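Removed from the display is one protein chain of the complex; every other protein chain stays in position.
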Amino acid sequence: MATYDFSIETLGKAKIPSPIHMSDKDGDGFADYVSDDDKILYCIDTVTTEDGHRVPKSEETVELAGPRQKIYFNPSHVHAAIATCGGICPGLNNVIRAIVRCLWYRYGVRRISGIRFGYQGLLPTSKEPPLELDPDVVDDIQEKGGTILGSARGGGKQTADIVDTLERMNVNILFTIGGDGTLRGAHAIHEEIKARGLKISVVGVPKTIDNDLAFIQTSFGFDTAVSSAVPVVRSAHIEAKNAINGIGLVKVMGRESGFIAAHTSLAQSDVNFCLIPENPFDLYGDKGLLPLLKKRLNSRGHAVILVAEGAGQDLIPKTGETDASGNTKYSDIGLFLKEEIIKYFKEQDMTINIKYIDPSYIIRSAPADSYDSIYCARLGANAVHAAMAGKTDVLTSMINDRFINLPIKLAISSRSRVNTESALWRDVLENTRQPDSMKN
Amino acid sequence: MATYDFSIETLGKAKIPSPIHMSDKDGDGFADYVSDDDKILYCIDTVTTEDGHRVPKSEETVELAGPRQKIYFNPSHVHAAIATCGGICPGLNNVIRAIVRCLWYRYGVRRISGIRFGYQGLLPTSKEPPLELDPDVVDDIQEKGGTILGSARGGGKQTADIVDTLERMNVNILFTIGGDGTLRGAHAIHEEIKARGLKISVVGVPKTIDNDLAFIQTSFGFDTAVSSAVPVVRSAHIEAKNAINGIGLVKVMGRESGFIAAHTSLAQSDVNFCLIPENPFDLYGDKGLLPLLKKRLNSRGHAVILVAEGAGQDLIPKTGETDASGNTKYSDIGLFLKEEIIKYFKEQDMTINIKYIDPSYIIRSAPADSYDSIYCARLGANAVHAAMAGKTDVLTSMINDRFINLPIKLAISSRSRVNTESALWRDVLENTRQPDSMKN
Amino acid sequence: MATYDFSIETLGKAKIPSPIHMSDKDGDGFADYVSDDDKILYCIDTVTTEDGHRVPKSEETVELAGPRQKIYFNPSHVHAAIATCGGICPGLNNVIRAIVRCLWYRYGVRRISGIRFGYQGLLPTSKEPPLELDPDVVDDIQEKGGTILGSARGGGKQTADIVDTLERMNVNILFTIGGDGTLRGAHAIHEEIKARGLKISVVGVPKTIDNDLAFIQTSFGFDTAVSSAVPVVRSAHIEAKNAINGIGLVKVMGRESGFIAAHTSLAQSDVNFCLIPENPFDLYGDKGLLPLLKKRLNSRGHAVILVAEGAGQDLIPKTGETDASGNTKYSDIGLFLKEEIIKYFKEQDMTINIKYIDPSYIIRSAPADSYDSIYCARLGANAVHAAMAGKTDVLTSMINDRFINLPIKLAISSRSRVNTESALWRDVLENTRQPDSMKN
Partner (left out) sequence: MATYDFSIETLGKAKIPSPIHMSDKDGDGFADYVSDDDKILYCIDTVTTEDGHRVPKSEETVELAGPRQKIYFNPSHVHAAIATCGGICPGLNNVIRAIVRCLWYRYGVRRISGIRFGYQGLLPTSKEPPLELDPDVVDDIQEKGGTILGSARGGGKQTADIVDTLERMNVNILFTIGGDGTLRGAHAIHEEIKARGLKISVVGVPKTIDNDLAFIQTSFGFDTAVSSAVPVVRSAHIEAKNAINGIGLVKVMGRESGFIAAHTSLAQSDVNFCLIPENPFDLYGDKGLLPLLKKRLNSRGHAVILVAEGAGQDLIPKTGETDASGNTKYSDIGLFLKEEIIKYFKEQDMTINIKYIDPSYIIRSAPADSYDSIYCARLGANAVHAAMAGKTDVLTSMINDRFINLPIKLAISSRSRVNTESALWRDVLENTRQPDSMKN
């Protein structure tokens, strides 16, 4: 098992008493502030030692998130900025709202700037002035999907320009809400800030609708994504069942990790084939998708296929293109499968009716469900607590069901993927009843 | 104003007392059966006569639907068959359920066959035996979209084969639920039945998610279609607002009539351009869509376009293909517009972010909302009342907010279209604030 | 058949050309303005005359609503006020929004005041200043239930005070959105205005979640009310089915008219007993509810009862109280039935499990569904067209599926009620399968 460095960087000693009043209800002399010394185990799996003790497989501990008794920044001096980057995701507005409310009501911060369209709003070329944020502006924004700040890809590599802007604006806390690329940008911004000797805290809130960031139990928006995908699969199932040899084909997000597809298959028993990047499959041959599909149609008359966008990329020629975030542009596996299926059954001289649905924009733009609303409310508040305590190059996350502070560089060091030997995938196979392997 | 023949054909004199008990609550000696003589005016618009009277513009009257005091068929001899044809549409299961329940509970009919996959299930080549229907089988089916019978296009022209099957099955009532093509088929089946001197009632329930059948105030499933399109437009709006020069483009059903697009634009104030087949538009030139779109982006930074599938077909080359129902296959106006928009703004050297959503399968497969549930429950029951009274070549419809019996040949004689000088379109323009004309 | 006077009062001759541009697309020389002479028949039922003609049972005609070519008010002089009165109802915000947008964008009116908390906001005692309304303020308000203006009962009888306020504020158009009491108030305000010789137009938008106003095909919010009641009945059904002799009892709105209960029973096949004010019932005796309920439990093990709040009031002692609108306060028929059922089955020594749900506040506060959104958008616009044309003492309504102008006094002259000999109630009985009469 690898070892990880979970220690958090700070701008300096936190000396200012927190304005947050905490009662000491149980009279043990300790109010419910969180101390930097409150740490949880990262690894809960155990091994037996030679002397018969059960110990965790690895000893690393992770710092709990939460309000500290002493803070680093004087709230009245704070100018905080918030940027949302990359594709939209359910819960963005909830996180913005939680950050603004916690800054305003709990710490008394009065200068909060909403940067427009991600890092691009921090570039000298930006034509969009920041939005002044306060509790009135963010009231009710969580009822809508998307982000009131707008979002855009790219810009994160112009580190020097961005730090120039932060200096010019006198920003001392920067919250960046975004995915892998955004967090890499945040880390680079932090490095530049450090190199310049500035006292600007950079705090990330990890966003990935694919749920593929390492060290993050579940990313915000993921639950909403799954619950938004479920009715679409239901539609595909109805279309499939209502036609002669009907095939419902649904593509969901999941560039490198099939979590949305896997969870949707568990939530919805209508899926017969769940195709994810982590579990390569063949089209032809005994174990291949197409013959299996034919078998299914012959026995049941209809089928539903749920495919993650990153699945089966080895089967189709790469586009070779990248988007503004530098991500490889994938060929559309959904359209590819649709055409392959049509071709195959034409060869088999078998009438089919295939309906392809791509609900990505519908899923991305959904407002957060109650699970994500709660999660985002707490995530945002904890990001503020970390920032006010002077922590930097840090993000707020959840591990073992607890909110924790995590070094940004750790979160971007690797990807989280569906382990095809895990209980999760085992349960997916149980639900879809698809074969364990579709590789010849 | 054209004149229409609303008279309904019957198989013969209805002589059997109805098994439906009706109380005569108000004691006027007449229970609330409906008489063939209960007729409503078709036309409610008026003119002033020379002698100063206000009279309807035309005098035609339409027969009210409902249970008759005498019926034609002996319920214990009835074998009814139900077929659902064409694309799926919200409410199909509700109509099936209503027909079965009314036949079973009100009239005591005990032989009801559900024909699989439309007219194809009545062809000698069909491999799918009919489903025996009773109230238990149809219990709860209305909670799901689609049709438990399955649906398919085509087959309606093999009239002789179909009537052979009806004879072989001893079917004496055939309910066909379908659109224009299906109803043409039903009318042809009726002609063949008549030519053979058979006593088989053919009763249609008109289905058109596009709401484009003549003499039908609103078709079932239409309200659900609009209410299902609304959140998709909301998604497109969020995607548009959240990106730099974001454009949300949504395509909805509407091959020849833009009712879904028009109503969705009224229900959802986010639409800036509502494009329908009845209102041709140019892409270029002063009044053209693209320059208007550019103007909108420059002033507001985002835009939402809602396009009916049949809109702008003059702008793109015809595919020349037809589907199994004989409908012309349209080129995809959504994809076409998407590409034209991208091309135009590339020429204009202006960054845009366009997101195209095609929610057709999601809309079609939705379960009926409460409005359509009520409507379908009543539509199905009235179809049964017509059939049991021995009416044939007839369909159940609503005109002037009343359920009526309508000759099938009338319903297929013309199309209903959005009148661009009507109050409806006037209100759409008011809501979208798009120009009255987008034609140079 | 009674005869009605549908003629509309006006403040004076409309002489100002409408600022609304209407194209004359079909080139018939007439743009699609509506003329006061465009009238539809009120009655569509027909009789046969002695000479064999089919004519409407009565000849009254109703004026179509819509924009006139000439208007009475100079838009730049208009100060419009809007008040929402009585209990909240789905669609209020939609109507407010439509009025504001039509005034602003179509006519160019720039002074629009939102009166707070109904007529009370027009009383000298009011502490709540009006809200200035413009398209930005009303943007998105339709996504929320209720009314941004607040609503309250009462105040409508202080006519002189209200007209004093209107004079003081220089209001020349007053829109009142409310029910029976509110419209009586509006009529009285109009009378006072007329007596004083003022030129203030009073235009009502009829609001009744119960759908019980005369001459109004369906009131706004009614469709949403039914669609909000449906899942509650589903809950009651699940509670009932899941318990031994489970009884689900749901009370819905409907003080004098059982339309919500009737439509909900049609939309939802789970209701076994639909109890409405128009159809009195006994508790005991052969045909009484309680023995029928026992029979149902013995045969099926569970039952669902849907009761309108005004049903069965003869069975319980009147409270004798009235609310601020002067409406008789009803005893709670839901609680009464619950207790009677418990008592009865205790006497019968039969274990039951009864669950009583009163979803009234949940129903009232729902945002408008798409049907009502469309309806309210058009209703509000037509109210503005009437006002700008100088019509007064008028309300906007729908009859025979067309938007019309209706004298307020006609709308308050009688109540609309469920006709228990109508097709509607016949279809309810068919769906619930309850006996035609539950009176011994």
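Each chain carries a letter (A, B and C) given by its place in the written order, and its residues are counted from 1.
Operating definition for what follows: a residue touches a chain if its C-beta (ideal position, glycine included) is under 8 Å from a C-beta of that chain, and two chains touch if they have at least 3 such contacts.
Note that this is a predicted model, so its numbers are computed, not measured.
Q: Considering the whole complex, which of A:I40, A:L123, A:A214 or A:L283 touches the chain not shown?
A: Within the whole complex, the residue contacting the unshown chain is A:I40.
Q: Of C:P56, C:G146, C:G258 or C:P277, which residue touches the hidden chain?
A: From the options C:P56, C:G146, C:G258 or C:P277, the contact with the absent chain belongs to C:G146.
Q: Which one touches the absent chain: A:S7, A:T61, A:N74 or A:N353?
A: A:T61
Q: Touching the absent chain in the whole complex: find that residue among A:L131, A:M169, A:L198 or A:V230.
A: A:V230
Q: Take the complete complex as the reference. Which residues in chain C touch the chain that isn't displayed?
A: With respect to the unshown chain, the touching residues of chain C are 88, 117, 120, 144-147, 150-152, 231-232, 234-236, 238-239, 241-244, 355, 357, 359, 361-362, 364-366.
Q: List every residue of chain A that touches the chain not included in the displayed model.
A: These residues of chain A touch the chain that is not shown: 21-23, 25-26, 31-32, 34, 37-41, 44-46, 48, 53-56, 59, 61, 66-67, 97, 101-102, 105-106, 139, 142, 217, 223, 226-227, 230, 263-264, 266-269, 369-371, 373-374, 377-378, 381, 400-403, 420-423, 426-427, 430-431, 433, 436-437.
The criterion applied here is as follows: only the chains that are shown with their structure count from here on.
Q: Could you pull out the chain whose C-alpha mean position is farthest off from that of chain C?
A: Computed centres place A farthest from chain C.
Q: What rotation angle superposes the Cα atoms of chain A onto chain C, in degrees to the nearest 5?
A: Rotating chain A by 180 degrees superposes it on chain C.
Q: Distance-wise, how many Å sit between the C-alpha centres of chain B and chain C, to the nearest whole number?
A: Measuring from centre to centre gives 28 Å for this pair.
Q: Where the CA atoms of chain A average out and where those of chain C average out, how many Å apart are those spots?
A: Here chain A and chain C have centroids separated by 46 Å.
Q: Round to the nearest whole Å and give the separation of the Cα centres of chain A and chain B.
A: 43
Q: Which chain A residues reach two or more other chains?
A: Chain A, residues with two or more chain partners: not present.
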